[in-house]
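With one protein chain removed, the remaining protein chains of the complex are shown where they sit.
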Amino acid sequence: MTGFIPRNPDFENRVRDSFGAQTFMCAIGATITKLEPGAVDLTMDKRVDLCQQHGFIHAGVTTAILDSAAGYAALSLFNPGEDVLTTEFKVNLLRPAEGPRFVARGRVLKPGKTLTVCRSDVFALRDGEDVLVATALLSMIAVAG
Amino acid sequence: MTGFIPRNPDFENRVRDSFGAQTFMCAIGATITKLEPGAVDLTMDKRVDLCQQHGFIHAGVTTAILDSAAGYAALSLFNPGEDVLTTEFKVNLLRPAEGPRFVARGRVLKPGKTLTVCRSDVFALRDGEDVLVATALLSMIAVAG
Amino acid sequence: MTGFIPRNPDFENRVRDSFGAQTFMCAIGATITKLEPGAVDLTMDKRVDLCQQHGFIHAGVTTAILDSAAGYAALSLFNPGEDVLTTEFKVNLLRPAEGPRFVARGRVLKPGKTLTVCRSDVFALRDGEDVLVATALLSMIAVAG
Partner (left out) sequence: MTGFIPRNPDFENRVRDSFGAQTFMCAIGATITKLEPGAVDLTMDKRVDLCQQHGFIHAGVTTAILDSAAGYAALSLFNPGEDVLTTEFKVNLLRPAEGPRFVARGRVLKPGKTLTVCRSDVFALRDGEDVLVATALLSMIAVAG
């Protein structure tokens, strides 16, 4: 439980509908594996077409899932009728994104009327262990949607 | 001309070989459209499978091209036998990534023995005008490669 | 000339009054040395009480002048009655902040109704040469003031 009270009772459908409209999440095979107020996890499998020059997941793909996870964590707390846009993020790449499966955990740190600040971490799932490969801070803005 | 003197006379092949090994650049259709010491441009067309919920290019894709452009701008100044890894970046998304074609311009701001700091800007090419949609600062590290 | 048209004809007094109320700018001896729409420079001398362990200017002080320079560059473009707050920044420290005098150059990259994105660079003034010691991207928000 995250402790946040959603202002939109239908937040779950709101998030799933918007996520379903992100063609890039479909293209990389990412799915929602957790959806609570202020907390969204996205999970994806490694694929050979999503890599950088050493065969690790490309930082752009890592960023895609951590950004969408954080954006939907924020959107889950917005008013009905509002949409979310990312205004900025900072990502530290801590270890090579190596592994068969990855999960991005987006969490709201500070909700706000205009700006919502999130943290988002990406873990590689290796032999039952979660290895932190990237950590990010992100700002999300609520817009009429 | 960028004013940087490459330490690797074969820097152009070094960059093209590594870029060619990034399967994700191939998957999104990005190509190198400029390659000088300390300066690399990557160009890609809009595609319907690379979008977020409003039909704009997903921030992960924008990040992918600005990160690879900056990484190869850095690699062009490295010693023979060194490879490049991104350690961190910060991206400000200034406008919706809307348009038929996008170019990421990676430039070395400060070369270094261990860390090289780059700027990278993404422009949407609209009716002959370049519209800045994202700007980033990135840190690249030289590793034995 | 910056090309920006200020919405507040009295922007110069607005900026100077607010800057004058920042006790910390007074404490470190920073002064405004350029004030145009969307562009503010702050200059300060090295002082022995503003240093880190090697005798270079502390990153907090470098950040203080680059943040205030950017904030006032943003405020110069705001409506009358609006005030400015920094929501986030990213700073790359490129070289030791060594020298007798420093200037922070805050520039608006993208003005907006709610958020204004700025770049801000700090230079050490050494023997008539400007050496870039830090570069930053910052987000500023307009608030009722």
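As written, the chains take the letters A, B and C, and residue 1 is the first residue of each chain.
Here, a residue touches a chain if its C-beta (ideal position, glycine included) is under 8 Å from a C-beta of that chain, and two chains touch if they have at least 3 such contacts.
Because the structure is predicted, anything quoted here is derived from the model rather than measured.
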{"item": "Residue touching the undisplayed chain, where the options are C:V40, C:I65 or C:A124", "value": "C:I65"}
{"item": "Hidden partner chain, touching residue among C:L35, C:C51 or C:L125", "value": "C:C51"}
{"item": "Residues of subunit A (touch criterion as defined above) contacting the omitted chain", "value": "90, 92, 94-95, 109-110, 117, 119, 132, 135-137, 139"}
{"item": "Positions on subunit C contacted by the hidden chain, ascending", "value": "18-19, 21-27, 48-54, 58-61, 63-65, 67-68, 83, 85-93"}
{"item": "Interface with the undisplayed chain - residues on subunit B", "value": "87-88, 90, 114-115, 117, 137, 139, 141"}
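FYI, only the chains that are shown with their structure count from here on.
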{"item": "Rounded Å distance, subunit A centre to subunit B centre (Cα mean)", "value": "23"}
{"item": "Length of the line joining the C-alpha centres of subunit A and subunit C, rounded to whole Å", "value": "33"}
{"item": "Inter-centroid spacing, subunit C versus subunit B (mean Cα positions, whole Å)", "value": "28"}
{"item": "For subunit B, residues contacting two or more additional chains", "value": "90, 92"}
